[in-house]
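Removed from the display is one protein chain of the complex; every other protein chain stays in position.
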Amino acid sequence: MSQSTMPLTPLERLSGWALAGFAALTAIFLIAPILAILPLGFSDGEFLVYPIRHFSMKWMEAFFASEKWAVAVKNSFFIGALSAAIATVLGTMAAVGLARHDFFGKKLITGLVLSPLVVPIVIYAVGLYFFFAPLGLTQTYTGIVLAHAALGSPFVVVTVGASLAGFDHNLMRAAASLGAPPMLAFRRVMLPLVLPGVVTGALFAFAASFDEVVTVLFLAAPDQRTIPREMFSGLRESLSPIIAAASIVMMATAIVLLIAVELLKRRAERMRNEA
Amino acid sequence: MTDVTAAERDLVRAHARAERGRRWTAFFLVAPLFVFLIFTFLVPIGDMLRRSFMDGDVASVWPQTVAVTRAWDGSGEAPAALWPALAADIKASAASDTVAVAARRLNYAIDGGRTLVMKAARRLAKIETPPNGDWRAVFADLDETWVAPKTAAAIRRASGPVTDFYLLAALDLRKTDAGAIVTTPEKDRIYRTVLWRTFSVSGMVTLFALLIGYPYAYLMTRSSKRVAGVMTVFVLLPFWTSLLVRTAAWIVLLQEHGILNDLLMRIGLIDHPLRLIFNRVGVVVAMTHVLLPFMVLPLAAVMKGIRPETVRAARSLGATPMTAFRRIYFPQTLPGVAAGALLVFISAIGYYITPALVGGADDQMLSWFIAFFVNDTINWGLAAALGVVLLACTTVLSVVYAKIATGRRFA
Partner (left out) sequence: MKKPVAVGGERDLAHAPTLVTFQGVSKTYDGKVHVVKSLDLTIAKGEFLTLLGPSGSGKTTCLMMLAGFEVPTSGEIYLGDWALSKKPPHERGIGMVFQNYALFPHMTIAENIAFPLEVRGMNRASVKEKVTRALDMVRLPQVADRKPSQLSGGQQQRIALARALVFEPELVLMDEPLGALDKQLREHMQYEIRSLHMSLGLTMVYVTHDQTEALTMSDRIAVFAGGHIRQCADPRKLYEEPSDGLVATFVGESNRFDGAITGRDGDVVTVTTAAGTRLRAAAIDVGSEGSAAVIVRPENVRVGAAASGLDDTIAGRVADVVYHGDHLQVHIAAEGLDVVAKQSARDVVAPRPGDEIVFGFSTAHARAYDPARTDH
């Protein structure tokens, strides 16, 4: 496994194997729990436990037939898409602005723009709960979308910022020297090159919203369901295999997002190598 | 000649304008997000934290009483004007159903304050005018506590508009009647325990994540491209998987009749199922799993940047593998260790969902208490004060993290 070409002492060889074994255990620790829950979606039992006596599509069917879950799925995708769209537009603009020129208070603004990444979510959710109530934004989708857009925006700023960091600003100068006005140069030269970063940021923002439950718990009306919210209450109350069915849907989404982001990363790396 | 200098001055001004223009462009690009976050993020959080020192509850329902107490310096006997004002306020607030607001607030300031106020509200409603016009006697008759000097002082301290009560309470401190800050008696201490618990759980999670993550990240950066790719997927898949799915998964694994207990019993290692969930073990295991990617990814990023030649050079200079690791490799990974550990720790101290779902009553951390005080006991002041404590910790650690992260970029 090691790429080292040096001759190894027996002790080194032994510790090499020990390391590999330890890493294998870590890999199991990382992945096994996630895989363990998925088959329960095909159980015919009443509870979220093994062993599965008979496989059945009962809970999967229940999941897709349930009005409650259907609303939750629809809401989760809708809120995720809308908040990611807002976060992407605002975040991309901000990242471009922060990338070049120094201006007064830039450090402070950068700090604020990134702070949703670290502020404990409960503090934020409680703050919104108090602040949105007099504005009539609690128990509305608007309130949740605004909250999720705020939570997703730093991901966009970071990913677009990262792709701008690898961007050769001479390209913009070259475009200007060749006669392209600033907006045209942005559209034809900068945007295509940072697009992987923009899309990656959008996917991160979507994932952040798709998985977010705390602000939803504080802001949503009782009938404003999302998948994580239904899972949260399901885990507190019934522990029924329908949670495993929901997990399968969440996992499928996660895998799609993971693959999309990895492909974009490769694309961006290729572009960087070409530049 | 003067014309030339005037023209030059214009030019200088024009150039300065052009430079400023570029800065403004940058600023205008950032402004929309900045403004958006001020209104959807900064102000809501500020609004919440403000409640940790704002104290308007009593003043909002007992205006006459507060007018008297604010004019009084708090020493000696309560002013005579207090009693008629208090009686009038209690009656008025009982009539408008707002007396509970004051009762709740006074309950923090006076032992049994809620009962005291609610009882008075019921009794006073029947009294139009006091015998001899002496409201103080009426209150003394209701309960001796009313006329004790410290009660009037407590009402005065609860009169607002600001108070240090909640912030002190969040650290298990309180002010004596004499105004000295003392520690709450041991049996009543709650929040220091919670704070310590929050830090110790987060510390344990960080430590485990580091112990597990370091060798994993090391192997990830040393392996062939294909193996490294698989190892990366094993980190990224949990990373992208919903927190709730992962928490649910740990419930499935660790519960009494869960997979792990089942397995251990089948092997014959144990006779009865172990209690692995709804306790500290469950919280630490699940949180370590959830946060492990945040340790591995920054570690791997730093390790990828370490040139293997440095270790080879150490070996060629006579260092044993162990010495080469300890003196050459490990020090170079320290920025990654610091970044990963801070990232995990910062995330961990704010955790709410995972402890709430897989922890027991004694495993709940600061975030849970904040939510609890908002939702269940409606003690917003204390919720906000705990929020201040949590946010202060987070902010300090984030600044340290930012210093390390930018330091690395420029290094």
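To keep things simple, chains are lettered A and B as they appear, and every chain counts its residues starting from 1.
Rule of thumb we're sticking to: a contact is a pair of C-beta atoms (placed from the backbone, for glycine too) under 8 Å apart; a residue touches a chain by one contact, two chains touch by 3 or more.
Quick caveat: nothing in here was measured; it's all calculated off a predicted structure.
K.L.:
Return the single residue from A:52, A:180 or A:260 that touches the missing chain.
P.N.:
That would be A:180, which touches the missing chain.
K.L.:
Pick out which of A:40, A:128 or A:193 touches the chain that's been left out of the picture.
P.N.:
Considering the complete complex, A:193 is the one touching the chain left out.
K.L.:
Go through chain A and note every residue touching the omitted chain.
P.N.:
Residue positions of chain A that touch the missing chain: 168, 170-171, 173-182, 184-185, 188-189, 192-193, 271, 273-275.
By definition in this document, only the chains that are shown with their structure count from here on.
K.L.:
Determine the centre-to-centre distance between chain A and chain B, using the mean Cα coordinates as centres, and give it in whole Å.
P.N.:
Centre separation, chain A to chain B: 23 Å.
K.L.:
Where on chain B does chain A make contact in their complex?
P.N.:
22-34, 36-38, 40-49, 51, 212-213, 215-216, 218-220, 222-224, 227, 231, 233-253, 255, 257-259, 262, 289, 292, 308, 312, 315, 321, 346-347, 349-350, 352-353, 357, 366-368, 370-371, 374, 380, 383-384, 387, 390-391, 394, 398, 402
K.L.:
Provide the residue numbers of chain A that touch chain B in the complex, in ascending order.
P.N.:
Touching chain B from chain A are residues 1-4, 6, 9, 11-12, 15, 19-20, 22-23, 26-27, 29-34, 36-37, 40, 48-51, 86, 90-91, 93-94, 96-98, 100-103, 109, 111-113, 115-116, 118-132, 146-147, 149-150, 153, 157, 207, 210-211, 213-214, 218, 227-228, 231-232, 235-236, 239, 243-244, 247, 250-251, 254-255, 257-258, 261-262.
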